[in-house]
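Please read the structure below before turning to the comments.
Every protein chain except one is present and positioned as in the full complex.
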Amino acid sequence: MNGLGFDAVAAVLLLPLAGAALLAVLPGYRLTARLNVLVSGLTLAAALALVLDGRPEPGTYLLVDDLNIVFIVLNTFVGFTTSVFSASYIGHELESGRLTPTYLRFYHAMYQVMMFGMNLALVANNIGLMWVAVELATLTTVLMVGIYRTHEALEAAWKYFILGSVGIALALFGTILVYMAARPVVGEGMDAMVWTVLLERAAGFDPALVNVAFVFLLLGYGTKVGLAPLHAWLPDAHAEGPTPISAVLSGLLLNVALYAVLRFKLLLAANPGGIATGPLMVTMGLASVLLAAVMLYRRRDIKRLFAYSSIEHMGIIVFAFGMGGPLANFAGLLHMVMHSLTKSAIFFAVGHVAQIKGTQRMSEIGGLTETHPWLGWSLVLGVVAIAGLPPMGIFMSEFLLVSSTFARAPVLTVILVAGLLLAFGALLMRLNGLAFGEPKGATAPAHASYVPMFAHLALVLAAGLFLPGPVVAWFQNVAALLG
Amino acid sequence: MALILDLLVQGAQMAVVLLLAPLLTGFVRKIKARLQRRRGASVLQPYRDLARLLRKEAVVAENASWLFRAAPYLMVAATWVAAALVPTFATGLIFSWSADLIAIIALLGSARFFLALAGMDVGTSFGGIGASREMMIASLAEPAMLLIVFTLALTAGSTQLATIAELFTRPEVGLRVSLGLALVALVMVAIAENGRIPIDNPATHLELTMVHEAMVLEYSGRHLAMIELAASLKLLLYVSLIAALFVPWGLALPGTGGGAYAVGLVTYLAKLAVGGVLLAVFETSIAKMRVFRVPEFLGAALMLGLLGTLLLFVSRSL
Amino acid sequence: MGDLTFDIAHMLAGGLVLLSFVMLYQDRLYALLNVYALHAVVLAASVAWQAFAQDAPHLYVTAAIALAFKAVVIPTALHRIIRRLGIHREIETVGGVGPTMLAGMGLVALSLAVMLRITPEAEPLAREDLAFALSVVLLGLLMMVTRRNAVSQVVGFMSLENGLVLAAAGAKGMPLVVEISVAFSILIAFIVIGIFLFRIRERFDTVDLHALDRFRGERR
């Protein structure tokens, strides 16, 4: 299929699967953690090979195109860095007795299953397969969230599970409806579930059916994106699970679900009788931004704080895609990438902080820049970046988004800006307490590796100042694709 | 030749204001005394006072700084420069373009600034009280004065005193409501600025009511002489200003020869005398007001100034 | 496809909706489980009828799965759980039965309104089927929302899934992958629910979600 003599797509999928199988049986945390890093690294390499070295022809099941390659690379990259972070992080959890070796083995295996699920969802060229993959990824994260088996963790996992299952059901119903709509046009059988075919023939679908389908898909996958008012699982799942999982949830799973929504949006856009998806997405996006912004003010738990911030940013991204147009779509894509990198960096930092201080309660954390300058300033940098201040990448996307939409929809943009400002106020208030002021809590040095955090922040910083031409062209293609 | 003449006129002006200033003060005191059925000191008494003060040694408080000693000279200099630029008996002074009416007011502001600082230098409660009240009065008087300037400048299209005065000698200006308002306001400001009754009493030493005297309480000898001189100069300046702006007749215009200058000088003296008498009568016939009523008084001046400016716009547009 | 085929499919689908209403009305756990088993049986029948009507043999497998798992295994398991936990008391519903039923009526009307907008040229079977399936889905969701007890919520969720299967079966020629994944997900769902129920009992001595509420985030 390509010059390297191996099938990169297959590698992206099979490596995590094989890794999961291996990790499930191997004992010893040091070995498994390293193996986890290795497998994730190989997957990343495979994904890069996919970028560099041509793409396979779309088949019945798998597809690699401009749209999903962005997601695949991002997914494998953050998967890799998180595995590095996790390797140093999870050892501490073992020492502190929060996890037993058995659970750790389970954790590593599940990590790879989850990566497999997400990669599969991204490369699937089949709406059924994609649904299966998203659900697989969701269910594994449910298990991961509950892995500490504390009351709170179980409660969070249960909430996630119930809401996720309803989302699963709704998305499946939507998928069936899409098939029903496609069948008269495409014909019975597998063809009626293949993306590339669907997109080609979408114009002939029954609009009413497609519309209903989209509602179900938007709500189903939107639950996983964390859009208000379907967001309820998100903060608790982030807060109670292991921090690497929080990073992966915010950085990746939300994107995967968003990717699904985008795919269906494309489908609807290709249908002349379909409802305008823009207003729906814009409404939900704005609702998420405002809700999250307001909710940020009363947070006491540091991870929950940043989980709400993820809701806010998902709202911004959905808003951007809902507005459409080359600039807004570009902004949405860029924002998504930058948010993934930044938010996972923040969660890395938060993980270190929580381990040092032995608590996630913000009232017991303070003066980090004084006691742990590298960590503290990285947290500052991360929050500054996530708040959309320059010279970080999110600034660029927010700049493009707000400046290009204001002339088109002033009222909506002003609402968005109000939400941004509100959220910023809350985040900064917390940051003030966390990073500055009199130091509070334990001051022992952290034993974990800061490298993943620095790498992410450096990337975000670089992207804010300079985006390489190929990346831009790539984004622009996708933006044009999204309409 | 013309330049030399101009320089001579300017020099004469400077000398005249410096020499006449104590006389005006003495004159007002004398008139006031007569109005109060006292004989009063001679009109030349201020000169004698000055001479005596100059001869005496200066007693300076132990913790006074250089500012305390420098301030009197700066005040005199600033006031003198300001006074030298107001047309007294002749317009067309050679240096009149170096400062317009706004600058003259600001120069007086500089003098006040240093006086207030000097009052605070020794660190006594009276110095502070005086400085504080002086600045409060100034904070109202200065904007009122500037609004008056606006009225005049908008009427004359200039802030140059000479230009305004020349213009006002011409009959086409005529009587204007706004100018009347400006005159009333200017008189009120002048009273306040010079610390006259009802704002302040230059003759008092009742501590709680004084403003100017409180600031200069620690001064003695030549320093006090300078301050007294500056105060006299300021009074002269304001009377000259009112005279030049509102009764400009008789001012010698540039290049009109020695006779005109003589006429100008005589009319000027007459104007001063009239101004002095009016001031004395006014002061005698009114009681001093409480400090916290001063803002109302000056607020009225401020309003009059503003009203004058606005009326000007109305009349212009008609 | 003859009228009879259509009528029977219609009747079975309508029966599912009716049973969903019965479940909404039912306020005792055991009875609820029994009704749910009946619901699954009717579903199996419906799917089987579709298999017959569409001449799609793989649907028989789906029907069999539905019959075996949903009508027998799961209700039995839930029976045992209920007995072991000793929670066979009455279900606490939120709001009265009357308003719930009215809401259910509204939902059915909504489903019809939404689905009847589909172009009439589409096969009427699919159209009617979808309307009923949507009703079942919405009623299942309504049940989850109006019940406080975890077991009855699970039942609500499963009746919702029945609606999905009904829809999938009605989709002519839909590849087997869907049925497998449905079964697959139900399996996983059930396992995970089982684990959770087990843990929840272990931790909280009750499956009433009230107990869980104490541990909602940040209320520490």
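Which chain is which? They are A, B and C, in the order written, and residues in each are numbered from 1.
Simple rule for what comes next: contacts are C-beta pairs under 8 Å (C-beta built on N, C-alpha and C of every residue); 3 or more make two chains touch, one makes a residue touch a chain.
We adopt the following convention: contacts and distances are computed from a predicted model.
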Protein that the absent chain corresponds to, by UniProt name, given "Na(+) H(+) antiporter subunit C", "Hydrogenase 4 subunit B", "Amino acid/amide ABC transporter membrane protein 1 (HAAT family)" or "NADH dehydrogenase": "Hydrogenase 4 subunit B"
Visible chains in contact with the missing one: A, B, C
Omitted-chain contact residue, chosen from B:F27, B:F113, B:F168 or B:Y238: B:F113
Candidate in contact with the missing chain, chosen from B:A12, B:A33, B:A58 or B:L265: B:A58
Chain not shown: contacting residue from C:A9, C:A48 or C:L138: C:L138
Those residues of subunit C which, in the complete complex, touch the missing chain: 94, 107, 110-111, 113-114, 117, 138, 141-142, 144-145, 147-148, 153, 209-210, 212-213, 216-219
Subunit B, residues in touch with the chain not shown (by the definition above): 54-67, 69, 73-74, 76-78, 80-81, 84, 95, 97-100, 102-103, 106-107, 109-110, 112-113, 116-117, 120-129, 131-133, 135-136, 138-143, 145-147, 150, 153-154, 157-160, 163, 205, 207, 217-218, 221-222, 226, 291-292, 295, 302, 305-306, 309-310, 312-313, 316-317
Sites on subunit A contacted by the missing partner chain, in the whole complex: 158-159, 162-163, 166-167, 170, 208, 211-212, 215-216, 218-219, 223, 229-230, 232-233, 235, 275, 280, 291, 294-295, 297-298, 325, 327, 367, 369-370, 384, 387, 389-391, 395-396, 398-400, 402-408, 413-414, 417, 420-422, 424-425, 428-429, 432-433, 436-438, 464-467, 469, 472
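Operating definition for what follows: only the chains that are shown with their structure count from here on.
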Required minimum of steps from subunit A to subunit C, each step between chains that touch: 1
Contact pairs, highest-scoring chain pair: A-C
Cα-centroid distance, subunit A relative to subunit C, in whole angstrom: 31
Chain centre separation (subunit A, subunit B; CA means) in Å: 78
Where subunit B and subunit C are represented by their mean Cα positions, the distance between them in whole Å: 98
Subunit A: positions in contact with at least two other chains: none
Interface hub residues of subunit C, defined as touching at least two other chains: none
Partner subunit C, residues of subunit A touching it in the complex: 128-129, 131-132, 135, 139, 142-143, 149, 151-152, 154-158, 161-162, 165-166, 168-170, 172-173, 175-177, 179-180, 183-184, 187-190, 192-193, 206, 208-209, 212, 235-236, 239-240, 299-301, 304
Footprint of subunit A on subunit C - complex, ascending: 114-115, 117-119, 122, 126, 130, 133-134, 137, 141, 144, 153, 157, 160-161, 163-164, 167-168, 171-175, 177-178, 181-182, 184-185, 188-189, 192-193, 196, 199-200, 203, 212, 214-218, 220
